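The next block holds one structure in the form of structure tokens; read it before the comments.
Just one protein chain is left out here, and the rest sit where they should.
Just so it is clear, A, B, C, D, E and F label the chains in written order, and each chain counts residues from 1 on its own.
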Amino acid sequence: MVDWLEKIDWAELLMEIGIIALKLIAIVIVYFIVKSIGNSAIERVFNRKKKEMSTGRAMTLESISRNIFAYFLLFIFVGFVFSIFNFDITTLLAGAGIVGLAIGFGAQGLVSDVVTGFFILLEQQIDVGDYVTVAGKDGVVEEVGLRTTKLRGFDGTLHFVPNREITNVSNHSRGNMQALVDISIPYDTNIDKATQILEEVCERAARDEAIVEGPNVIGVQAFGSSDIVLRVIGKTKNGEQWGVERNLRKAIKEALDLNGIESPYPRQVNINKHA
Amino acid sequence: MVDWLEKIDWAELLMEIGIIALKLIAIVIVYFIVKSIGNSAIERVFNRKKKEMSTGRAMTLESISRNIFAYFLLFIFVGFVFSIFNFDITTLLAGAGIVGLAIGFGAQGLVSDVVTGFFILLEQQIDVGDYVTVAGKDGVVEEVGLRTTKLRGFDGTLHFVPNREITNVSNHSRGNMQALVDISIPYDTNIDKATQILEEVCERAARDEAIVEGPNVIGVQAFGSSDIVLRVIGKTKNGEQWGVERNLRKAIKEALDLNGIESPYPRQVNINKHA
Amino acid sequence: MVDWLEKIDWAELLMEIGIIALKLIAIVIVYFIVKSIGNSAIERVFNRKKKEMSTGRAMTLESISRNIFAYFLLFIFVGFVFSIFNFDITTLLAGAGIVGLAIGFGAQGLVSDVVTGFFILLEQQIDVGDYVTVAGKDGVVEEVGLRTTKLRGFDGTLHFVPNREITNVSNHSRGNMQALVDISIPYDTNIDKATQILEEVCERAARDEAIVEGPNVIGVQAFGSSDIVLRVIGKTKNGEQWGVERNLRKAIKEALDLNGIESPYPRQVNINKHA
Amino acid sequence: MVDWLEKIDWAELLMEIGIIALKLIAIVIVYFIVKSIGNSAIERVFNRKKKEMSTGRAMTLESISRNIFAYFLLFIFVGFVFSIFNFDITTLLAGAGIVGLAIGFGAQGLVSDVVTGFFILLEQQIDVGDYVTVAGKDGVVEEVGLRTTKLRGFDGTLHFVPNREITNVSNHSRGNMQALVDISIPYDTNIDKATQILEEVCERAARDEAIVEGPNVIGVQAFGSSDIVLRVIGKTKNGEQWGVERNLRKAIKEALDLNGIESPYPRQVNINKHA
Amino acid sequence: MVDWLEKIDWAELLMEIGIIALKLIAIVIVYFIVKSIGNSAIERVFNRKKKEMSTGRAMTLESISRNIFAYFLLFIFVGFVFSIFNFDITTLLAGAGIVGLAIGFGAQGLVSDVVTGFFILLEQQIDVGDYVTVAGKDGVVEEVGLRTTKLRGFDGTLHFVPNREITNVSNHSRGNMQALVDISIPYDTNIDKATQILEEVCERAARDEAIVEGPNVIGVQAFGSSDIVLRVIGKTKNGEQWGVERNLRKAIKEALDLNGIESPYPRQVNINKHA
Amino acid sequence: MVDWLEKIDWAELLMEIGIIALKLIAIVIVYFIVKSIGNSAIERVFNRKKKEMSTGRAMTLESISRNIFAYFLLFIFVGFVFSIFNFDITTLLAGAGIVGLAIGFGAQGLVSDVVTGFFILLEQQIDVGDYVTVAGKDGVVEEVGLRTTKLRGFDGTLHFVPNREITNVSNHSRGNMQALVDISIPYDTNIDKATQILEEVCERAARDEAIVEGPNVIGVQAFGSSDIVLRVIGKTKNGEQWGVERNLRKAIKEALDLNGIESPYPRQVNINKHA
Partner (left out) sequence: MVDWLEKIDWAELLMEIGIIALKLIAIVIVYFIVKSIGNSAIERVFNRKKKEMSTGRAMTLESISRNIFAYFLLFIFVGFVFSIFNFDITTLLAGAGIVGLAIGFGAQGLVSDVVTGFFILLEQQIDVGDYVTVAGKDGVVEEVGLRTTKLRGFDGTLHFVPNREITNVSNHSRGNMQALVDISIPYDTNIDKATQILEEVCERAARDEAIVEGPNVIGVQAFGSSDIVLRVIGKTKNGEQWGVERNLRKAIKEALDLNGIESPYPRQVNINKHA
């Protein structure tokens, strides 16, 4: 292979490069035509479906369909390109086996993404519009794909999470949620009286439509260094838990004020000496 | 393989695509028919069984049966689809060996899920309705599957935990639970007197049906910077431990108040100088 | 393999499925008969042995025997089932090599469990009834198996720990334990006098049967910001260390009170200015 | 192979080394010529495009084009060099298989970089000029490459992040952002009055062009040990959130001062004793 | 292999099982005889040696000898058992290759234990009776084995550490140890005077036989918020460092008291306002 | 191979060992001659270049050239030595395959070092003299090599970082840096007045040559428990940021003192009770 360079027939080489270029252009053009046709077909199908199904579910299915279509096309496209270049590249690169091994390992992450993505979709773990926690990120799902899931954080940030990073999925949009408020009262308060006041507040709060069950005072949760902690819990409609908690806090504070139960500021017993 | 593109017989290709499409449709139809028949059969069997067995165990078995049936069907389905496409895809993709390697590694996680899931079921580590801690998530089990376990957190969140993430299983619904209350008293209290008061409270509390054993005052657990900590422990029926603890806390606080043992606010000795 | 579907002889296929089903049923029946016979045999053997050996050791051996028997049976059972299905499944699944690779990796965890379990048993690292810390979980051992170890936490939770998760085993039930009490005294106390008082308490405490050695005052362990810390240590019978510590704490507190050495509340020197 | 050293024909060896050197020089010269031509071509193309497209997108595309071109050239270059040296090096190094294995594993990281980089670009996760958080680093993107992404931190540091380190991408430049201000008020303040004051401030602030939605007072967020925490949130244009928050803070502080609601300094109840 | 079940000659099978059982029993008996002979031989050898060598070293060597003997025997034993069962098991288990792979990976940990254990022994990193820190566990070595090392923690717990978990070994029983005492003095103390007092204490302490070098006052180590920290260090015999530190602390405290240098309680400048 | 030891021809063996020794000595001598010639050549080339280029860049290139030369030589040297010993060692070591596998894995880290090092150099991520943060270490680069990078920490420590440990490179010497000063003022200060004072200081500071842009008061950054925090930021020349910050701090403190805005000591509201 030492005199490899001299043996090349330069005319034939140029010829071959020209043919490859032509094929490449043809494939690219076909690729873009098929892609745009497919995408508009998917869109038309789901526009009709959106009238029949819930929008969130329809959007999930549409984004998945696009995804599968896009990756399927890309695979075929890459396959064609490889089959064209195949001959030439392998000749140039002596260590093809090594390259193959490296690519196999490198692509492993991609397969891992797709397998995980497939099961997230199959088991309907997340829908577009759900509020979820995955891979340490909180947010509302904007798109579920075979490779990547997009979350919109509450602060406006857009998170791109590769599916392989998703292990546990915590979906906060599947059923009623709990509202929980901890209230501190001073140690010298009568626990029964305080409980009764809170229960009256809970009774009034229970009329709120966002509340499904309770709220109830469940008792003495803990003793702090200067306060007794009472806990109130209830069930609310999905997404309403924060509002309900905020309203409960305000109502309880005002009821305690009205009944002369003051806030338990930190207390300290001072034993004074003079130096 | 340079003139690969020219050698294709386009008519035959179209023909073959048509046949594949027909087979595919046939397989999909058969798949859905078999699936719906199987599922309704499973449901009927377990509706009968629920009268004989405890509901939780029956639900676990039903969810597993569905699972095994679904994955078994899916495997056969994918096998058929692969056997149809086999010929065509491998021709397109030159680097099939690499793809195979990548898929093998990617699917490894799935096998890991199923193996772990199998042993969780075989050893009956969790049942539907149990309160468990797995993979850092607390919750009540909603479904145990071969691939995924679903937990409902106390705040209403639905957690999807892939079985491979489950290493240690901590099941909080298998037997009596411990109720534990730590009580702080000031340093200048007589320990014997305080212990006696607590023991009287424990005696009254022991009449509660939720309590199985105790509660008892076990002694001086620790010295804080301004308080002596006494510990009370008891055994309760499963799921009753929190209620028992809350009731004990209230009763102890009221008994200590009645006997003039006040709460041990943080103390500080101030040595005053004037600048 | 394109015309694979047409070549199938459907009659023969049905025939074969029937035979397989019959064999399967036969194997399952045999499996359950052998299992119940084996288990009752094991139980009878160990009921006799329990009179001769310590109960804890006998229970460990019994649970292991059951385990080995169960897994041995399962392996043979799976082997039979595989040998029946062998022919049919491999034909369906084209990519058997890939599946094999994936299963090999997936099962690796199981082998790891069994190997670790084997050495835990061989080296007698844990017995049923021991209080141990493994894989970050505290508890009393309820069962040692080849694959899983069951711990009962002090709060009543049942932990299932796969043996592969067990690296270091900390066994708290193998020999005498240390009781350790740290006592804070104010900076202006005479250290010799305080030490003497503590030594007198230790002398009285040493009469307790649960104490094997000491307790002794070993000296000034540390200087806090407002206190001198003296340390008392002793050796107790296994499992008695917490009770001994609690009793020591109470006795020391009462002795210090009697001798007018008060608790070292945090001290602060205030230098007052007026704004 | 013992008498390997004697069998070498030194004249031929020198000859061969000379030829290799000539080829090497030729390849290096061609490499640099092709590279400079390619780069100037890319630059010219994108200078024209910048008039038509948004600058950020054009710069991203230009930096990618340069990247792909550079790595493509490098691969071919290394291929040529290897094909020249091939014969000689493998003869020298006995353990070529081992070396090959080691290189395969070593290069795996590089492939991982390129695969991840490819999908970051394909899915347009980041553009030049975006403010993003990747791999624990905050910063404005300066360059997106196939192997490395460059971020300029707010403190002026230039971070080089290999693409394989990028798992989750948090892009803070994709849509409106949230402005969030928490305000503490003393426990003895009337919550309704405080809320009203804040809402007046919000109304005036809403006239700011940078604000898209709100801001609104959403209620009592938490109870501190000496303060009630009210929360104000709003939507702002991208990049304006910090300025809006700072302005809101100043305006709210001044409005509260004007209405005599003072800052909630930490409170403590002192119970005085004299030693 | 479909009619595999019919072709079995049941008589011959039973025959063969009988022969295997006999062989097994023979091997087990030989195993236990050889083991007990070997162990008593090892014991006798080392009982003689203990008179010549230091006990700790002799015990280490004895425990290793037993270990190597036991594992060597076990390997041969397992080899025999396998050679007996070989024929039958491989026939039953179709997927022997997979099982082999899994076992190879599972046993990897065991080999890792033995290799690490071998080097710990060869390099004499730990002896029986040494106080060491390995794998995050503190304790006195009770046994060093090829697979596991046993540590007795100071609280009485027995830790079983698989050798593969041992990376860094910190041996606290190899040479003299440092005693270090930090002393806080108030800011208004004369540093020279305090240093002189400490040096006088050090001089007296240096007469202690447990001290090898020093102790010396090395100067002002740090400024606290209300105190100057002086540091005293010295070298002691191995194992005596804690006792020396405790004695130094007591002596220094008494010397400072005698010279009227009081303890630096936390100081605070109060600027008083009236609301 | 049992009578392997008898069949050796000892005379021939000694002969062969002699020849190997001679070859070895020859190779070592040639190695050192070539090395010293190469190194002095590199030095001479770069001494000339240093007049033309910036010193930092020239030093980087020189250290790399030496590196590549040294490793290239070492590889060839090891190759020769291996080719000599080849025959003898493989005969001695039966398990050559195992050794080969182990070496392949062991050397993997070395390849990883070189590949990472190559790209750090190619992409000019660090130059000699840059202040960088890599692998958790801060420092000024002393040498960039193919295998190891040397950093001089600010405390004088010399860090050797293997290149494989370098993932993210944070280079603090590439462009202007930010100076950032946070200033606390009491709650009862007029924010506008304080801002005006700070802006006057900033105006005077802006005359400093080290400052490139600003500094500016950007507003109210946060509310502390007893203070309002104002933030000042500016751009400085590289390396001047710390000096600028220190000067700004001093100037701001003096300006606030002059205008009677005092430091916001922590405040606490005391509510006094008497026991």
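For this structure, a couple of remarks:
Note that a contact is a pair of C-beta atoms (placed from the backbone, for glycine too) under 8 Å apart; a residue touches a chain by one contact, two chains touch by 3 or more.
Quantities reported herein were computed from a predicted structural model and do not represent experimental measurements.
For the chain missing from the display, the contacting residue among D:31, D:46, D:71 or D:265 is D:265, taking the whole complex into account.
Of the listed positions E:41, E:74 or E:271, the one in contact with the omitted chain in the full complex is E:271. Listed here are the chain E residues that touch the chain not shown: 16, 19, 23, 75-76, 79-80, 82-83, 86-87, 100, 103-104, 107-108, 110-112, 114-116, 119, 123, 125, 133, 167-172, 174-178, 180, 187, 191, 218-223, 225-226, 228, 235, 238, 241, 266-275. As for the chain not pictured, it touches chain F at residues 1-2, 4-5, 92-95, 97-99, 101-103, 105-107, 109-110, 135-137, 147-148, 152-162, 165, 183-184, 226, 243, 246-247, 249-250, 253-254, 262-263, 265-273.
We adopt the following convention: only the chains that are shown with their structure count from here on.
The chains that touch both chain B and chain D are A. By the residue-number overlap criterion, the interface of chain B with chain C counts as different, with under half of its numbers used by both chains. Most remote chain with respect to chain A, judged by CA-atom centres, is E. Computed centre separation for the pair chain E/chain F is 36 angstrom, with centres defined by C-alpha atoms. The mean-CA centres of chain D and chain F are about 20 angstrom from one another, to the nearest whole unit.
For chain A, the set of residues that touch two or more other chains comprises 103, 107, 110, 226, 265-273, 275.
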